[in-house]
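Handing you a structure now.
Missing here is one protein chain; the remaining ones are kept as they sit in the complex.
We just call them A and B in the order they show up, numbering each chain from 1.
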Amino acid sequence: MAEVAKMQVSDEVAISIRNMNKWYGTFHVLRDIDLTVHQGERIVVCGPSGSGKSTLIRCINALEEHQQGSIEVDGTLLSSDLKNIDKIRSEVGMCFQHFNLFPHLSILENLTLAPIWVRKTPKKEAEELAMHYLEKVKIPDQANKFPGQLSGGQQQRVAIARSLCMQPRIMLFDEPTSALDPEMIKEVLDTMIELAEDGMTMICVTHEMGFARQVANRVIFMDEGQIVEQNEPEEFFNNPQSPRTQLFLSQILGH
Amino acid sequence: MSDTSASAVAFVRTESVPASAPPSNAAGPVKWVKDNLFAGVGNSILTVLAILAIYMVLSKSMPWILNGVWDAPSLSACREILNGETGACFAVLSERWNQLLFGFKYPAELYWRPATAFVLLFVAAAPVLFFDLPRKLLIFTGLYPFLAFWLIWGGPIFYPLIALIGLIVAYKVFVAFEKNNFTMALGLGALSAIVIWYLSGFVGENSALLALSLEAVPSRDLGGFMLNMMLGVTCVSLSLPLGIALALGRQSSMPFIRYICVIFIEFIRGVPLITLLFVASVMLSYFFPPGSGVDLFIRVVIMITMFSSAYIAEVIRGGLAALPKGQYEAADSLGLDYPQAMRLIILPQALKISIPGIVNVAVGLFKDTTLVSVISMFDMIGMIRGPIVASTDWNGIYWELFGFAALLFFVVCYGISQYSQWLERRLATDHR
Partner (left out) sequence: MTIMTDPPKESFRLSMLLNDSRYRSLTLQVIAAILLALVIFYLANNVATNLAALGVSISFDFLGAPAGYDINQRLIEYTSQSSNLQAAFVGILNTMLVAVLACITATILGVFAGVLRLSNNWLVSKLMSIYVEIFRNIPLLIWILVIYGVMTVVLPAPNAFRGDDPSASMFMGISAFTNRGVYIPGPEFSRIFGETGILSAGIGWLVAIAILVGSFFGARIVNKRATRIQEATGVRPATLATNLAIWFLPLIAFFIITGLTFVVPVLKGFNFGGGIKIGAPLIAMWLALSVYTGAFIAENVRAGIQAVSKGQTEAAGALGIRPGRIMSLIILPQALRVIIPPMISNFLNITKNSSLAILVGYADVTATLGGITLNQTGRAIECVVLLMLFYLIISLTISGVANVYNNSTKLKER
């Protein structure tokens, strides 16, 4: 197993979440979240369903609002200032469980859309960039097809390439492989591993424990809206501290 | 689980089902008739009843139609030709053909103008209706409203031309700035159009373009089927952008804007079109500045546009609601702002889903244009009920005229709805 080099982590803080709380109405989804992510760090978040994993990473991208505490991304405070939100969103890429490609646009158009309209890149340059990333995810030949014509794994790789085209400094993944057939999971994970090798800062919600062992610097376990435990992958899997973690791990690794 | 007794289960077969006869190999027309027309007693009775109904309708109508007189100057002359036999007097159609199509006031020597506009309408509509046609044709679609206006109303070409130039400039300005800021681009575009129109006021007075002019025809001289077509096409085209705006407003997160849109939409959908036409004919002029004298055609266009925009807004709202939330989120996470997300991601998809619904609204609206005859405009129905039936020559004729009107509307509406179904099937198999 080619261990991804773990020394690329710098001291520079990429994301810093302080004492963050979030409610849906009266339902307290996230409780006192404290998390610091350094530049180049790769973090895997796991936990039982409904524990608030998605909510946490969606808060980082301002897809959800938080009510208390602070989130700072690359030194930009996520506040109600729309300019800050725009700035953070252009630095943070996000991949969804269901890909969320734009079905009415070709693959190439999917990729060039945001660079052209948000970054104001000239069309030709944007297309070159798009082709570059399509090659990186190994599907340059599909550039002129439409999302509906691609397999799930290919679609997810396009979605990753689409985020990369905005040249983000941080990538968020929300269960990128859980809507895929087993044989397609590998191609997506390979793409993500490659991304990690390039030194991308990543926060990844996933239950792919092999991926976590191979790539992550840190594994975070969430339950009931709290970060229950975080540790290096070896330590986390071999020697979980909290009983809840032990229970969770026994359930997903048990069979 | 195991001891299911007969009393606990309501229906259990206790005897084995008798083997059914092997399927007959018989095929061909006899089998088809047996399967589709005379399968069982009830089915046979239905068939006989249906044949009876068809026979009754045809036996009454066919002699009447086939025996029709196509050439006679008046109803009495036509009756003379028929000499007591049953037969239709289609002569009224040939004699009043132009009136049925163009109304009774449109100058006869100018009929070619609306006729040309009508033919060109198909050219203009084609690229909108059929995606496979070259996109370049859309340029003609853009020019068409101005051309059609000039052809139908006449007057100097200067005015439609300036209107067009203003809009083109506005569009260019908008495109140039839209990547920076949508609202600013919109504002600048509008501003540049206004400047152009304002400046044209100085140039226009003694321009040579004023000389290039067709004989002007006032709106009140429009009539017949042409009026139905004009109202239908104009109002549907105008109500599309308005409907989109209303639908977006209704989905807005800003309560004030949402309430305004809801109130407007529910109000318009809650009252019959005829009351809105009353507003156009007796009330709307009060809302304009004194002495502006906006003519009835425009007032009717305003009200019908408001009417159909409310319905179109509801259709588009359905399309918006049908889009998965992930599309909005993906657009957000890429950093697109609201106008960009709407224009590039949401609306193209929502509108595509909404096309069949929009076409339905359009068909309904086209049928509803006949209501203007109630406020004494002389559309096709108005022509029939007014000038034609009231004339001494054709007093008392009825079925031929309404039959013709019905046929004409049927052909148009059925055609459009067939198109819509074709499109629906195509969109369903489309990868996009």
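By definition in this document, contacts are C-beta pairs under 8 Å (C-beta built on N, C-alpha and C of every residue); 3 or more make two chains touch, one makes a residue touch a chain.
None of these values were measured; they are calculated from a predicted model.
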Q. Where does the absent chain touch, in terms of which shown chains it meets?
A. A, B
Q) Taking the entire complex into account, which one of B:L75, B:I157, B:A193 or B:V363 touches the absent chain? A) B:V363
Q | Option from B:L151, B:I381 or B:L423 whose C-beta touches the chain left out | A | B:I381
Q) So which bits of chain B touch the chain we can't see? A) 7-12, 35-37, 39, 43, 46-47, 50-51, 53-54, 253-257, 260, 266-267, 269-275, 278-279, 282-283, 285-290, 363, 367-368, 370-371, 373-374, 381, 385, 398-399, 402, 405-406, 409-410, 413-414, 417
**Q.** For chain A, the residues touching the chain missing from this view
**A.** 62, 65-70, 77-83, 85
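Simple rule for what comes next: only the chains that are shown with their structure count from here on.
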Q | Centre-of-Cα separation between chain B and chain A, whole angstrom | A | 48
Q. What part of chain A is in contact with chain B in the complex they form?
A. 61-63, 86, 89-90, 92-94, 96, 98, 100-104, 113-114, 116-118, 120, 145-146, 148-149, 162-163, 166
(Q) Help me check something: in the complex, which residues belonging to chain B touch chain A? (A) 179-180, 324, 326-327, 329-330, 332-337, 340, 344-345, 348-349, 352, 431-432
